[in-house]
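Notes to accompany the following structure.
One protein chain is absent from this view; the other protein chains keep their places.
Take a look at chain A:
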Amino acid sequence: MQPTNRSRRILLPVKLWFIWFSLIVALGLNFVPTGRLPAVPDFVALVLAFWCIREPLRIGMGSAFVFGLLVDIGHGAAMGQHALSYVVLVYLASALSRRMLWFPPLLQALHLLPVLLLAQALMVLARLLAGAEFPGWWYFLSSFSGAALWTPLTFLLLLPQYQPVDRDDNRPI
């Protein structure tokens, strides 16, 4: 029996404006001041990984770099710190994309978790080398909460592509 690609329903083509819109909304969510609350997921990283897995031709390292710089400025972090982490994240996610799409969202999240952790570890390493203080282990909780958000995020971001162009009773999709 042929294996079935379980995560791929027949989808409408993605709209370019929606990709950028979702990225900008994620950027806004990243800028919500939560103080030192642990386990706040990195929305931009998640949405970037999502689009780079679904649409590797449209979202790549260039956009990851630009959005990383914007997050750096909003967070008051060192310039290039998030950009570095996102570029590596997008590279690894696109390397995994052919494999990940064969799994249901929960298992996709399991694939993504080590990638998110690695991206965060890179950021910590870069800043520690530059002489910053270690933020504490709770810092890595945000990768876990991000992975937990993967299923609802997949549903939400694919929602516009689920709608049929026009309803046809003889050919339901």
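Basically, contacts are C-beta pairs under 8 Å (C-beta built on N, C-alpha and C of every residue); 3 or more make two chains touch, one makes a residue touch a chain; residues count from 1.
The definition used in the following text is that contacts and distances are computed from a predicted model.
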item	value
Omitted chain (choose from "Transmembrane protein", "Cytochrome bc1 complex cytochrome b subunit", "Cell shape-determining protein MreC" or "ABC transporter permease") - UniProt protein name	"Cell shape-determining protein MreC"
Residue of A:19, A:84, A:100 or A:115 touching the missing chain in the full complex	A:84
Given A:95, A:110 or A:159, the one touching the chain that is not displayed	A:95
Selected from A:31, A:103 or A:144 as touching the chain missing from the view	A:31
Those residues of chain A which, in the complete complex, touch the missing chain	24, 27-36, 40, 57, 60-62, 64-65, 68-70, 73-81, 83-84, 87-88, 91, 94-95, 126-127, 130-133, 135-136, 139
